[in-house]
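Here we show just some of the chains, and they stay where they sit in the whole.
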């Protein structure tokens, strides 16, 4: 596979930092440009950044000079990853796309746009095909926007996709999340709100889970470049807990036409294989879903399991039948890997393999 | 009200410590005897105890000599509060009851026994009437066992009682809990399990919520001293989070025959008054349910709200309509006050007022 | 004692909130005016404030209307407590003093001013006498500024004062602090810096401990209204730890002319009585220093001991002889009570008793 030059927008933020951690040793992507706000532009990356990752700052970026988030600085890039805040992503990402740059974005701004794919890489990479109509409509041969889901959505749609594939349409899903602080960026959540505490509210989060789940699990009508939302009713309740990385969700599922047993569900989750895996992408997990059985009744846990498959797996445990829904279980995603930067990177890998980037 | 002499079983444990904190300044109950294991018996309380409460050890108990948990040591007590572990509570509490002592217990052992009331003091104090048949069956004029609920159950049944009173039978309830570490005693949960982590499992807890809710919200057929469980279907998922005190629950409710609006629900919760309040009991909260409205979308929170009404209230917030159930909200209980020791004390206050103790 | 009307500047901040918690039930001080920034002025206190105290917001202030921090709003106040940020305290407090108002401030701005007393209320209330010369120099009969120390300084000077009284001048003091997050206000320290972490740096803090200790433990030459710093060499190293309230310090002390034994030190700390206690002030602790002996080798601890004496005591433990200094021990202060708002209140109580306010 040929090596692609990549840029990172919002490189100094928490999502940007995770992009760099994951890209530093990437065999197919070479970091060429780092973009950040005017305040950081012109500084060395190591001076512009309050590094907050557990692993040290990659040597290769420490002494790169940060550029402003302007098209002219990124023209050499085959792919531009965006970790921009939504306050800025709307305009900048559009400018980049219009200048024929391929933008792979973690921002929420274009997720609901009809011809923009919203992709969790181990779930619905077939949605990437809509890039063709996106480019056609914009008269571009390379420029495009690909988005990945909200971090907590990823923990929901990966197991649901496996179940939907196995048992048909899902009627109802109830989700209660316990989400890590890294999802709120830096400085993000005050320590006075997080020590000896839980905050039962994350602005806008519940709506994202409820809406995005239906687009991601839905089909795509390529001829008209429109996505078809599923009929699944999703109800979400979101909480912030004192965890660094890893969103844990309690999920209850009712199927439209099936009543699979616990062991059926276990098997379906365990055997699920995504297109990203079949394409043998570099970052694709060996197991898309790591399933814990009854011998581990207290797993998955954020601290112990978020790094499963380098953060590209969703871990599921405590599968049991439910008296109201059909089945309930616990699901864990690494919110800044498969839930953010890692999703973008693996989405890009799939798009490259499919000749779309 | 005459002052009653009280004893505390399991006085050195976490629940026992909370009993003492709440009893130290109590106008109607005077601590007369402290009981603990053979290992502690004979020592001064301050030497026998690893005090883990945020408030200092009450002066009045520090220099009391701990007694073994034997009937003969407690004969002077009008009431014996039990904070015993379930490993020991079964036998000791029965011995005490059979010796005509009145036991008010936080242990789980007799909660499901037909003629033993399982009472959350701001919910179902009318169940205390079954004490008469309990005594009759055991040929006792004073001896009895009263139990209070599991800590997490309390956060569920208080708002559900208010809703059931206002809107009739509840069809289905889904509960996801985020529970404090004090609920597991000392040393209890290892810090390696609780820093930067959530544990999605608490042994036996889900079953307790599911069963106890139905007894507490059910009726009592006094003539046959049997309790009638409600038909409500309860599904619980329990998690341990890094919080000292305060269990937070996400609760979704579907009614059998009503579809109240959010403001109806708000009003019903806010206006709910329990018998303990009407009887003007010393520890009864002024508000049984403290309701947060839309101006406080991120409340209740454990650290900020667990002390509402000295820990005897349940706090409810984020009331909103639900796409699967009728309504969903967040509920918080102080797990060692209304969820444990405080429940026992207020239950005893009500029983005294009603002439049952 | 006559009841004084008091105002609170910066009433919506963390220190201001603690002032209100402590003043709400105060028998001698009645809250008359709440002042805050222009952004808050005009709103009800409960709407203007993100309440972050563990105890609920006092009812009496919830519906008071917040005023701007202007002299004309506070003219009725006998005493004005200031919890202002240092960015604003300099000008506002001077304006208030010049308008003949008595300001009791927690801000750092005037702590080093020659004729302004810097007082920890259980240490050096005799320094309040300099108010006379402060007023004389400013041609005021009531207006004045009284300051209390930095929060971490309080944990140092209380035990040092007892030791200095007993054993004479202190030659050298080494201090390593582990400080709570409430000392940084709200939002203050990011949770990403405080979960699973310690930050070994607090801007400006070490210098405050080193300088303030020498003024507080020094004498005052009233005729020239100048303070005399002690010759003690103080070396401080400050760390932020994941604790809500309570600064814990490891302190090593070398005396100039004495080598007291561990039991001498224990006795001196235990028997220390401050002027605030002798004057029988309302908020004065019964014990200025709560001393733990060898039977409690792991105390004091922030969560368990910060509320000792309602937060007005300093707790000391682990007293042992040292191979480099003479003695070393651990000291704990409630940083927002004796280390901030409580110090101001007790300072004011003493000043009233002494006829200075």
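Which chain is which? They are A, B and C, in the order written, and residues in each are numbered from 1.
In this text, a residue touches a chain if its C-beta (ideal position, glycine included) is under 8 Å from a C-beta of that chain, and two chains touch if they have at least 3 such contacts.
Only a predicted model underlies this, so the values are computations on that prediction, with no experimental measurement involved.
Engineer: How many copies of the one sequence build the whole complex, if 3 are shown?
Structural biologist: 4
Note that only the chains that are shown with their structure count from here on.
Engineer: Ranking chain pairs by how many C-beta pairs touch, which one is first?
Structural biologist: Max contact pairs: A-B.
Engineer: Quick check: superposing chain A onto chain C on C-alpha atoms, how many degrees is the rotation, to the nearest 5?
Structural biologist: The C-alpha superposition of chain A onto chain C needs 180 degrees.
Engineer: Nearest whole angstrom, what separates the Cα centre of chain B from the Cα centre of chain C?
Structural biologist: 39
Engineer: What whole-Å value do you get for the distance between chain A and chain C if each is reduced to the mean of its CA atoms?
Structural biologist: From the centre of chain A to the centre of chain C is 48 Å.
Engineer: How many Å are there between the centre of chain A and the centre of chain B, using C-alpha atoms for each centre?
Structural biologist: 42
Engineer: Two-or-more-chain contact residues of chain B, please, as numbers and ranges.
Structural biologist: Only 195-196, 244, 303-304 qualify.
Engineer: Enumerate the contact residues on chain A facing chain B in the complex.
Structural biologist: Interface residues on chain A, with respect to chain B: 172, 174, 176, 178, 193, 195-201, 210, 233-235, 237, 239, 241-244, 248, 250, 252, 297-304, 317-318, 322-325, 328, 330.
Engineer: Spell out the part of chain A that touches chain C in their complex, as residue ranges.
Structural biologist: Touch list, chain A to chain C: 14, 52, 181-182, 186-196, 242-244.
Engineer: Which residues, counting only chain B, touch chain C once they are in their complex?
Structural biologist: 47, 51-56, 195-196, 244, 295, 303-305, 307-308
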